[in-house]
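Okay, so here's the structure we're looking at.
Of the protein chains in this complex, all but one are displayed in their positions.
Then we have chain A:
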């Protein structure tokens, strides 16, 4: 049963209500790891793997859904990868573990992947159970295909070393050392998130579901990780400062007059704090086009969803936090309805680009003219806009159902390129037609029957010509069909909403 607040939120945002209904009715899980037919790749019949799936549910929450929907043995592999990194993260986050225990554990965890039975008791972190149950993770790691083990161990070693470098800066007064420069901030995010991107690309390539060279696309892989990590660091400012931590680089908040991150949550300095947050947003936005580039390189649908869902959530979160005073007072989250709508859209690079474009525009609309980074934000948002319009011009409409989708040019769109594209297509079509005709003539000539074609041949040539001519879409008919479909859909939609609201309860 959804809460009254959730229902009222949905009523205020009717498009999101539609999303939630669509999601419940239409989105079916692509696989069920508990199904015996899946045991071979999901490992759900083994106690240790069941433990790992449970740990994933427990420690990742929303993320576990997309992991489980990955195809074949990728789901299980990514699950183990995630848990190994979660173990590192738990060591890193736990401020009750002193550095003389923490640092060796961070630097050596990759070795523990080959030590059956190893586990760690004594963490007070919320995810301590991951360390306590490490034996199960280790066991399952050892059962993975060696090509995956190599990737996971390599990333675990690099991440552990990087985390240890940063953790070593801690002092008794400052248990989590501040990050000084933007360069250090990038490096920190590379260690904790960029490497995850590298590792995932490595796993995708190794699985054969993605192209082999994806694993060498280190810059793009890191950019995806940095976008997500920077979004979280920006969003968690209040929680982190309350816990005595902070990951915003001094270089950014000092530029807005703050000596420490504590000042950011001082209500009296809200204006400057929001400008500092806007600066953090600007820094995160610079990874967006790389992330979009990365997603256009993917070819496996479940991998695409896995990458795209967190990415659209990130840009939506950046927008939700932008110039939002609540950011400094509480944990800002995107609404459930909005999240569900995003999940539905994150299925192809074109729609994902439109999501990015929409939120980039929204961020731009909220920039204050006295923001010191006003023009830079404008450039950063416009860049996403240009990326989208360049790769997926909005005047190209995609009609028809999946499998038989047709691209058409919207003649009502004012984009000058629409005229150009129409011309190019027409010319290409005419050329093809001409070539076809000439090929046929040449063929007939070769067979020496050019002069007296049989009625059948003439008819065939004529038919081919007419067919190729008919490829040009009849706009009036398409238009009226669209209008008709829309009308029917509208009616059905309202019917479904009415039905769901009346008869279906969560």
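Just so it is clear, a contact is a pair of C-beta atoms (placed from the backbone, for glycine too) under 8 Å apart; a residue touches a chain by one contact, two chains touch by 3 or more; residues count from 1.
Keep in mind that, in the parts below, contacts and distances are computed from a predicted model.
Engineer: Given the options "C-3 sterol dehydrogenase", "AP complex subunit beta", "DNA repair protein rhp7 treble clef domain-containing protein" or "Vacuolar-sorting protein SNF8", which would UniProt use as the protein name of the unshown chain?
Structural biologist: Hidden chain identified via UniProt as "C-3 sterol dehydrogenase".
Engineer: Out of A:52, A:282 or A:303, which is the one that touches the chain we can't see?
Structural biologist: Answering carefully, the residue with contact to the hidden chain is A:282.
Engineer: Determine which one of A:175, A:263, A:393 or A:493 touches the chain that has been left out.
Structural biologist: Here the residue in touch with the unshown chain is A:393.
Engineer: Any idea which of A:147, A:376, A:436 or A:465 touches the chain not displayed?
Structural biologist: Once the missing chain is taken into account, the touching residue is A:376.
Engineer: Among A:195, A:300 or A:339, single out the residue that touches the unshown chain.
Structural biologist: Final answer for the missing-chain contact: A:195.
Engineer: Residues on chain A that touch the omitted chain in the whole complex?
Structural biologist: Spelled out for chain A, the touching residues are 158, 161-162, 165-166, 168-169, 182-184, 186-188, 190, 194-195, 198, 213, 216-223, 226, 282, 286-287, 289-290, 293, 296-297, 361, 364-365, 367-370, 374-376, 378-383, 385-386, 389-391, 393, 414-417, 419-421, 423-424.
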